[in-house]
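Notes follow the structure.
Removed: one protein chain of the complex. Kept in place: all other protein chains.
Entry: chain A
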Amino acid sequence: MKDHFTMDSPQPRLLDETKQGVIGTPMDRPDGPRKVSGTADYTADHAPDGMAHGVLVRATIARGRITGMDRDTVLGIDGVIDVITDPRMIRNPAQGMAGSAPVQTGDEVHYHGQPIALVVAETFEAARDAAQRLTVHYHAEAAAVSPETTPDTETDDPVTAGDFDSSWSAAEVQIDRAYTTPSQAAAAMEPHAAIADWQGDHVTLRSALQMVRFNKAELADTLGIDPSKVRILAPFVGGGFGSKLGLGPEAAAAAIAAQKLGRPVRVVMTRQTVFDTVLRRSETAQRVRLGATKDGRITAISHDDRVSNIDGEGFAEPVSQASQFLYGADGLSFTQTVARIAATPAGSVRAPGEAVGMLAFEAAIDELADALGMDPLELRLKNLPEKHPIDGRPYSARRLADCLTEGAARFGWADRWQAGTRREGDWLIGIGMASAARSNMLVKSSARVRLTGDQAIVETDMTDIGTGTYAILAQITAEMLGLPAANVTVRLGDSDLPGASGSGGSFGANSAGSAVFLAARKLRAEIAERLGCDAEGLTLQNGQARGDNREAALTELVSEEILAEATIQKGKTAKSHFSSGFGAHFAEVAVNEWTGEIRVRRMLGVMSMGRILNEKTARSQALGGMIWGIGAALTEEMQSDPRDGHIVTRDLANYHVPAHADVPGDMQVVFLEERDDWANPIQTKGIGELGISGAGAAVINAISHATSKRAYDYPVLPDRMVALLEG
């Protein structure tokens, strides 16, 4: 049975009718025990017989050409097998959903830290020693490494609606502010890793990757072989956050080395290499202009930005993405400039765009409220547009106003005091809020569900990067087929299985979940036919099928395996309606008036993100996002050298993600009930990125409330806060 479904129209809310009662529940993830007992097999846990160890060698100039390597000196190190260079090696990881090889540079160097060779040895330590000691000779060239000063920039045509210039100049109240955010790292717990093993002309690659279907095509294109000769395995991935969307240099190098040496090769990046070469989130320079009438109607919105990337990468951090649809105005204008620099390439990191764009935009909204003498909550509520301000599409489902008011009630927003007037000892106390938004997507995705008696198996190349895919696909299948979730086995992360969307852009649960849903719906139809009832009248619960006054156990009806495969792709609803998750973040902070230290004391996120498939994993996603928001506002900053652009903060002791002590005990997440009928047949929205979108801005706005000072350069590290306090 095959179903190829295009999302052209809303579908019945079947998951609200089914009787198993497992969908939406806070079910523990079935893979949890394996993860906490060390038996979940992450890539680097494997060591096939005869495996050699590879360590990447990095370039130590910003731009130029390699003229030689003193291979002989390191080939003499005990255990070193080879120093491999190859024109097929890749400069940097593929961008998400590229499906083709990244830039292959041969002997050219495009940035400091670029992988330029692989040392292979019998032990990891020998390989690392040799990689460290390999002397490389270069012909160095001048390189622009600063986005501020590079002469090489590209500016897109502005995205506009109405006439911004006239709306702006006519505005009774104006806010015009510049903001900066630094480069950020995904900083996934599991370093990037790959093991390649050839059998004849077929290669099997185990790698920490988020998008197996695309990664298979990327590896085939990188190696110049047919995709049918590539198998990718990624059953467990230790965090991705965008950094494992695309095939990485470690995977290409492992495959090339394994082919050359005729034995399996494992390449695990050191943490320093992860910082050097994995795609960073671009730093941004932003300018927000807001115009309004004196009574608080926003009339003009402009959000311009400058981001950076290396030559040859099409990705540009979509900074103003959410600014284009959160609030309405008579005139809107958004212009992006990309600065080309010779530095670690930029790509998708959790909530590309919103994560940094909303920091600035929602801070500017707050400043506009101040200028108007309005409550920032009221200003937001007053300016929610009826339809998408740029393209005029209706919103599919939007409970932003409910999120704002519900959050305000729960947080105690009405008790807000005058800015800069509350202190506890040396600490100044303030509260702040911000809207949350992250646009929602559906990506082509396939899945197969097999049912034998009351046992089901789900098969798809979808990944679980720590998000809970194993749990939610089991829940969808169990709910649809009337089985306890424990009766469902989920197989993921194998490119021999039906190709899914992969994990990225918060679309994984929507897309892969819908494919599983549709396959299970097919099976329901088959079960109904066997039982002799209409599919609509079929009830499945605890392995029993009922309908039309008939009842039978699945073990009788399905004594031999039946299977269904389904593919979903987006259709007319994507054009007719605009779908996005929405929410509201609230934060309370304390700012030390002497040292500029900032502590978040409590945080609340109220979110409407469609149907919740698993209340526990969804909550974890939202909390994780909010903690990233704290990091973006207060701690996370990649620093690079002003001369050669190399990353200076190359480990987790110097790149500061929030520590436990930075996260308040009082972190609350509330989901408002919602179904998005226009999004997909299971009425869900993406949840992985909404938590971060706007969260940092609530912290930023709370700082302003506490101190009556506004920060425009993020994160607000103690030195930046002290400068404001001194000023």
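One rule holds for everything that comes next: a contact is a pair of C-beta atoms (placed from the backbone, for glycine too) under 8 Å apart; a residue touches a chain by one contact, two chains touch by 3 or more; residues count from 1.
The rule we apply is simple: contacts and distances are computed from a predicted model.
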> Any idea which of "Urea ABC transporter permease subunit UrtC", "ATP-grasp domain-containing protein", "Na(+)/H(+) antiporter subunit B" or "Xanthine dehydrogenase family protein subunit M" UniProt assigns to the chain that's been left out?
Replying inline: "Xanthine dehydrogenase family protein subunit M"
>> Among A:Thr67, A:Thr555 or A:Gln639, which one touches the chain that has been omitted from the display?
In response: A:Gln639
> Just one of A:Asp129, A:Asp304 or A:Glu459 touches the chain that is missing; which is it?
Replying inline: A:Asp129
> Given the full complex, what residues of chain A touch the hidden partner chain?
Replying inline: 58, 60, 78, 112, 125, 128-129, 132, 270, 272, 424-426, 592, 594-597, 599, 634-635, 639-643, 646, 648-651, 653-654, 656, 658-662, 717-719, 722-723, 725-726
